[in-house]
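A single protein chain has been omitted; all remaining protein chains appear in their positions.
Residue numbering begins at 1 within each chain, and the chains themselves are lettered A and B in the order written.
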Amino acid sequence: MFARGLRPLSAVTVALLVGAFALVFFYAPNDADQGFIQKIFYLHVPLAIVALCGFLAGGWFGVRYLRTRDRAHDLRAYVAIHLSLILAVAALVTGSIWAKAAWGHWWVWDEPTLVSFLIVFLLYACYQPLRFSIEDPERQARTASVFAIVAGAFVPLNFTAVRLAESFSHPRVLSATGGSMPGDMRITFLVALAAMACLFMTLWKYELTSKQASMQLRALKRRLAADDDPWVPARRSAAPQQL
Amino acid sequence: MPALPLDDAGPYVAAAYLVFLALVLIYVAIMAGKLARLQRELGELTELAERRDRARHEAADGEPVSP
Partner (left out) sequence: MRRAVSALVRKDLRVELRTGEAVPAMLLFSISTFVLFHFALDRRSVDGQLAAGVLWVTLLFAAVLAMGRLFVAEREQGGFDGFLMAPVDRTALLVAKAAVLLCFLVAVELAAVPAFAILLLGPSPWAVLPQLCAVLALADVGVAVVGTLVGALGIQTRTRELIVPILALPLMIPVAIAAARATAPLLVEAGAGGLPGRWLAVLALYDLVFGLLAYAVFDYLLDD
C-alpha cells in the first residue's frame, strides 16, 4: 500500500540531491559577507523547513486518524514525526556549525529561528516516550494524535513568540545575505529545498513500507503458529503495531 | 562579520555536509538491520509452514488403510 511510486520517487530524489549539491559548490556564488561559510545555508535551511513541514504533517495525520480511526493515518503520523525529529537534529547541528563558523560560538541565542527550533525539537522529543508509555494500542494512537495536533498548532505560536522576544534586542545574524537573494542563489536554494523534500518523502514511504511488512509478518506468524508453539507476548513499542 | 578565508571556512562547511551524510547513512544502516531481521523471520515462517505441511501429510499418510 505505501510503496506505490517509491522507485520513481527515489530516482528523482537522487537526481535532485546530486543536482543540488553540484549547484551549491559549482554554480552558486560566494556570499559577499560570509564567504564560503554561507554554503551551509543551502543545507541547514531546507532541513529546517522540511522538518517543520513534517511536524505539521504529523498533526494533519493526527486529525485524519481521529476522524476516521484508520490506523494507517496514525502510522503515517508516527513516521512523519519520527523522520522530522531526525531532520531537526540535523538542522540544529548544522545550524550550530554555521554559528561557530560565522560568529565564533557553538550556539547563538540571537537567531530566533534556531532557538524556536530547539524548543520545537524539545517538544516533539516527547512524542515517542509518550507513545511508549501507553500500552493499549487504540489509546496510544488516540493520545499520540491529540499530542501531534497540539504540538502542530504550537509550532507557529512558538516561532512568533520567540521572534518577538529576540527581535528587539539583536539583529538576525544567520540570515542568508545582507539583503535579498540574487537569482543564482535563489535557484540553488530552491533546488536544495526540493531535494530535501523529496528525500523526506522517499524515506517516509520507505519506512512506512518497512513497518507494514513487519506488521504483515507478525500477523502471518500468529496465523501459522501451531497450538503447541510457545506463546510470545507482543513487545511494548512506541510505533503502531497493527493496521 | 568578517568572511573567513577558504582554508578556515572549508572544514566547517565540510563538517556540516558530513553530518547530513552521516545521519542519512545511519538511517540506512538501521533500516538495513530491520530488513535483515525481516528476512530471518520470513525464513523461520517458511520453515514453520513446511513443518505444518509435513505434519498434515503425515497425518494423511498415517491413516490406517482399511482392509
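Following the convention adopted for this analysis, a residue touches a chain if its C-beta (ideal position, glycine included) is under 8 Å from a C-beta of that chain, and two chains touch if they have at least 3 such contacts.
Just so you know, these numbers come straight off a predicted model, no measurement behind them.
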{"item": "Displayed chains contacted by the hidden chain, counting the whole assembly", "value": "A"}
{"item": "Residue of A:53, A:123 or A:217 in touch with the missing chain, whole complex considered", "value": "A:123"}
{"item": "Per the touch definition above, residue among A:10, A:143 or A:209 touching the missing chain", "value": "A:143"}
{"item": "Absent chain, residues of subunit A that touch it", "value": "66, 119-120, 122-123, 125-126, 129-130, 133-135, 139, 142-143, 145-147, 149-150, 153-154, 157-158, 160-162, 164-165"}
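Rule of thumb we're sticking to: only the chains that are shown with their structure count from here on.
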{"item": "Chain centre separation in whole Å, for subunit B relative to subunit A (CA means)", "value": "22"}
{"item": "Contact footprint of subunit A on subunit B as seen in their complex", "value": "1, 3-6, 9-10, 12-13, 15-17, 19-20, 23-24, 27, 31, 34-35, 38, 41-42, 44-45, 48-49, 52"}
{"item": "Complex contact set, residues of subunit A against subunit B", "value": "21, 31-37, 39-40, 43-44, 47, 86, 89-90, 93-94, 97-98, 100-103, 173, 199, 203, 206-207, 210, 213-214, 217, 220-221, 224-226"}
